[in-house]
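Removed from the display is one protein chain of the complex; every other protein chain stays in position.
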Amino acid sequence: MVTVGIIGAGRIGKVHITSITNFIQNAVIKTVADPFLNDETAAWAKKMGIKNTTKDYKEIINDPEIDAVLICSSTDTHSPISIEAIKAGKHVFCEKPIDHDVDKIMAVVDALKGTDIKYQVGFNRRFDHNFMALRDAVASGKIGDPHIIRVSSRDPEPPSIDYVKVSGGLFLDMMIHDFDMVRFLAGCDATEVYTEAAVLVDPGIGEAGDVDTAVVTLKMENGALAVIDNSRQAVYGYDQRAEVFGSKGMAMNANDSSSNVVVATKDGVTGEVPLHFFLERYMNAYAKEVGEFIEAIEKGTDTPLGVMDGLKPVLMGLAAKKSLDEHRPVKISEIMELK
Amino acid sequence: MVTVGIIGAGRIGKVHITSITNFIQNAVIKTVADPFLNDETAAWAKKMGIKNTTKDYKEIINDPEIDAVLICSSTDTHSPISIEAIKAGKHVFCEKPIDHDVDKIMAVVDALKGTDIKYQVGFNRRFDHNFMALRDAVASGKIGDPHIIRVSSRDPEPPSIDYVKVSGGLFLDMMIHDFDMVRFLAGCDATEVYTEAAVLVDPGIGEAGDVDTAVVTLKMENGALAVIDNSRQAVYGYDQRAEVFGSKGMAMNANDSSSNVVVATKDGVTGEVPLHFFLERYMNAYAKEVGEFIEAIEKGTDTPLGVMDGLKPVLMGLAAKKSLDEHRPVKISEIMELK
Amino acid sequence: MVTVGIIGAGRIGKVHITSITNFIQNAVIKTVADPFLNDETAAWAKKMGIKNTTKDYKEIINDPEIDAVLICSSTDTHSPISIEAIKAGKHVFCEKPIDHDVDKIMAVVDALKGTDIKYQVGFNRRFDHNFMALRDAVASGKIGDPHIIRVSSRDPEPPSIDYVKVSGGLFLDMMIHDFDMVRFLAGCDATEVYTEAAVLVDPGIGEAGDVDTAVVTLKMENGALAVIDNSRQAVYGYDQRAEVFGSKGMAMNANDSSSNVVVATKDGVTGEVPLHFFLERYMNAYAKEVGEFIEAIEKGTDTPLGVMDGLKPVLMGLAAKKSLDEHRPVKISEIMELK
Partner (left out) sequence: MVTVGIIGAGRIGKVHITSITNFIQNAVIKTVADPFLNDETAAWAKKMGIKNTTKDYKEIINDPEIDAVLICSSTDTHSPISIEAIKAGKHVFCEKPIDHDVDKIMAVVDALKGTDIKYQVGFNRRFDHNFMALRDAVASGKIGDPHIIRVSSRDPEPPSIDYVKVSGGLFLDMMIHDFDMVRFLAGCDATEVYTEAAVLVDPGIGEAGDVDTAVVTLKMENGALAVIDNSRQAVYGYDQRAEVFGSKGMAMNANDSSSNVVVATKDGVTGEVPLHFFLERYMNAYAKEVGEFIEAIEKGTDTPLGVMDGLKPVLMGLAAKKSLDEHRPVKISEIMELK
């Protein structure tokens, strides 16, 4: 049984609390810490069977009974809290991204060196049944060598302008998931990125210095070409699909809906829109990723997504941003040379 | 080159004229006969390259240059004209049904005895790409022995009450195609029929002594169970689908639409309705059935659908009607004992 | 908070224990009783947080702290334990069927008279997302008045011959779910049943006095016609689909699979088989049905499926059996006249 502390009880923190409580038999949450903890959240945590709630995450770091922490706080705290937890000998599950700053991620990499700490980054989509099955189709060799990878990722509605301003921008906030997905599907890293992007959804996003629509092409180490498209607003719901085309065939997945009923009337044959957003779409994936983290701790195996898997999508995002700014293809190695 | 005469230049006659002219290289239409032939139709026929038009079908029967006739006239004339044509040594393609009266069909059977005449009945759906592929899936053994066969057949709109009155009723006019389809998919004959039916679409159909909605179950010689459902009105268009479930799997087909485009909006993901009616849906099948008739003549092979294939669905239709009238399962052998 | 006792810790009992523990916040299981309780099950129950385990279900009946019981024991005990529990003032959730014997069901009906006891029967499919959405499409009026209802229900593999012998037969053991589904989709009762059935899967099932393949047609009170097909063996997995055709359109659902990935190779475009069996397919539905039972207790509302909803599919099953035996359509009123 792994004893866990949760740092950050916002939306994603609550998702993990719920998952662990309901689905993960070999983990128990001892403490939840959040600087903005209110009575309502504290009461909810008690009802979920959690012993302690606190505003001070150091109670978790300093608790010798706690084996592992889940860092669900704001992005700027991910790196320093990771390092504190590592130093305290705790296994760490850190929400994505570790940071927008490469140096701060490298500080975590350095902290991990020489330890046996398990570190996992929260790219939840890898644990979704449809994306896992797509990866399996590639990994099984059914479609041969990957030649072209297409990933579409479109949110149902744009975030607030206030959020946009602190988000790190579309490439680090939203497309970072798709950079990870391209690596997952290709089974290798990207070497070069080229960005086309525009402000088509909301001029306010442009005024905040960001874009809301983008098509990014990538060269992969194995020779495959990849393309990601993002939009901050798909009015029909959360649209998350991918396709891998290879030397022996093609595999693709589709969105999930709340049911597969179709209704035929004189106006057409109509099915349901995709599940609205990530909490609906990926609830099972959130449980699965934490389940695998706990299992890695118990079995002493590698986590499915280590700290370098947290770094590389950030490099891709920074390259994509640079490509947009300089209107040219940008090599990943221009951002950072990985040995 | 097979020289053809067309008897009956109504809707289905014109379909065959168009098909032969455009698609069938080894047939030429010499004469079109129709008692109600008007100037417009005659001019159209000329434009299609047909030499003669006449009100008297006997000009076709008596023309020694004509090898084959297509009987597209009203149902009550199918049997007598078939017999006349057979006696004149002509090959015969006869629209379905040959007749609603078993004796009149048997008269055609008798007329054919001892001759080399090719006789084909116009069950066009057997030549549709989706139904052929379904039959192929069964015949290939992919799904093993058939256990359950389901056929749905729903028209986009009911015929006029005047038509209903002379149609022979839903079982002989509409479901007769599905009786043929069940035989085609099962690869054998039916032995027993049970009918549930109702007037749900238009009370006028009930007043005319017919039903507009029916579910008929059948036992097949090979042990399979079959079920057909019919409605005179599917507001979303012509709905023609089938499914065969067997010991090793299941095969099913779907409707065709004018395109496969789907549009996702906040209201759903909508594709097109099925093609509206039989002229749109089965145009290619009409060409294919006549093409195979001509080929059978040229090669001296059997036609794909002989006179007994015209008789059997009529027996099934009469049994279905009797089942409805007497509210009990009816064996085909009660209608006629086939040796 | 509703305190619950579980009677029967076999497969379905464990499903309910898991659901309540993980998903139902307002219920707590105090005691699990099973006459064959072994150490393994007892240990599992403890791990799930259940205080008591016993071989004697009377400990549950006699426990004044327990508000509600879930009867998951063998079918022959459903009626007597229901009556005991009702007399002890407990709310009852009873697995389907209440009994195969109408008198025994009526004894439960009588026991409930004049009480405020909540009674629910376990027809889980009504709580499946795809069947609920289909019912919603009908209930919303989108497809108008129902005219034809089709339900397919095919198991991935036949049960053991030993089970077949005590199962009550295909109509009471398997098709009973579909009888309930037809009532659910039509929104009314059936008035008449006609059965075609055969032994096509396993001769041993025939030797045990049962059938393994059946097509049953039904007349519904609202005039609609319905047809159910069942097979004990669909080699491609659990096949559970339905379609409702009406005056304004048609609605249909499909199977769920473990992912929606399709792989295109030179051999075809292949998607996954349906989820293998009911535990995979209906796990969420099991949680939902018990959740609504608990909610009905807490809010004092009717349960979604009362004791009469348990009776009526049994009447339909008995009529279907009689129809098969007597080879004729059978009215439900021949089995029992419902006032």
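Of note:
Going by the order they are written in, the chains are A, B and C; count residues from 1 in each one.
Here is the rule we go by: a contact is a pair of C-beta atoms (placed from the backbone, for glycine too) under 8 Å apart; a residue touches a chain by one contact, two chains touch by 3 or more.
Nothing here was measured: the structure is a model prediction, and the numbers come from that model.
When you scan A:24, A:186 or A:250 for touch with the missing chain, the hit is A:250. Note on the undisplayed chain: of the listed residues C:235, C:283 or C:336, the one touching it is C:235. Among the residues A:213, A:240, A:253 or A:303, only A:213 touches the chain that is left out of the figure. Only one of the listed residues, A:49, A:89, A:141 or A:223, touches the absent chain: A:223. Of the residues in subunit A, those that touch the hidden partner chain are 145, 147-148, 150, 152, 154, 194, 196-198, 200-201, 213-215, 217-219, 223-227, 229, 231, 233-236, 239, 245, 247-250, 327-329.
Residue positions on subunit B in contact with the hidden chain: 22-23, 25, 47, 129-130, 132-134, 137, 142-143, 248-254, 256, 258-266, 272, in rising order.
Against the chain not shown here, subunit C presents residues 235-237, 239, 264-274.
To be clear about the criterion, only the chains that are shown with their structure count from here on.
Each chain's centre was taken as the mean of its CA atoms, and the one lying most distant from subunit A is B. Centre to centre, using the average C-alpha position, subunit B and subunit C are separated by 42 Å. Subunit A and subunit C have CA centres that are 40 Å apart. The set of subunit C residues that touch two or more partner chains comprises 248-250.
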